[in-house]
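The following block contains the structure, expressed as structure tokens.
Only one protein chain is missing from this complex, and each of the others stays in its spot.
And then chain A:
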Amino acid sequence: MHFADGEVTAILGPSGAGKSTLIRCINCLEAISGGDIVVNGKSVREKRAMLDIQKQTSMVFQHFNLYPHLTALQNITLAPIKVLRKNKADVEAQARGLLDMVGLASKGDRHPAELSGGEQQRVGICRALAMNPQHLLLDEVTSAIDPEMTAEVLRVIEELAGTGTTLILVTHEIEFARRIADKVAFMEGGKLVAHSDAETFFNHQSEERISRFVDKMKH
């Protein structure tokens, strides 16, 4: 499977298919037991490449995993300052810009617990974007959020599609995937079952099992 630069790939599949594990492996959060993943020519199996890969890929988590003791702004600026060693003032300006983009300009000084789920996840997206990643990994980013809050998060992701960042998103929002994905990968039981253009995947699906899954997820 290949993820081209700037492309949006949605990874679909039933629970336990290994979707999250796959993107966690891309980000070196989990060690791979076999095969290989190459990010910009560097293998995740190489210990020395790990930091480089983590600088180029950013993760947005299902359960946000914001740092609860830091404000929204500090959550966003920590890694760029400490890992990328960027100037603090620059990073803060960038972070405020990102918060503005996701509609949270006034909430930079709040702690995560003072924000709603949707707001926390938007901060999580800003935190990932502040690393200026080439590849953004989104791990079921709306599944821990109240339904009425998911729209605001999805809108932000939709805006990111087509900005040159490679998006790889694990999702159960079929309609959303249909709307923004260029490619769709379907996983089941730890294996990649299908990988094709979104158009082909949704409209000309040859595998009946997959069409049934997609139909079921629509409702």
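Assume a contact is a pair of C-beta atoms (placed from the backbone, for glycine too) under 8 Å apart; a residue touches a chain by one contact, two chains touch by 3 or more; residues count from 1.
Just so we're on the same page, contacts and distances are computed from a predicted model.
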- Out of "Glutamyl-tRNA(Gln) amidotransferase subunit A", "Electron transfer flavoprotein subunit alpha/beta", "Fe-S cluster assembly protein SufD" or "Amino acid ABC transporter permease", flag the one the UniProt entry gives for the chain missing from this complex. "Amino acid ABC transporter permease"
- In the whole complex, of A:Asn65, A:Ser196 or A:Ser211, the residue touching the missing chain would be A:Asn65
- Touch assignment to the omitted chain, from A:Thr9, A:Gln54, A:Thr142 or A:Thr171, lands on A:Gln54
- Message: List every residue of chain A that touches the chain not included in the displayed model.
- Response: 27-29, 51, 54-55, 58-59, 61, 63-69, 78-79, 82-83, 111-114, 120, 127-128, 131
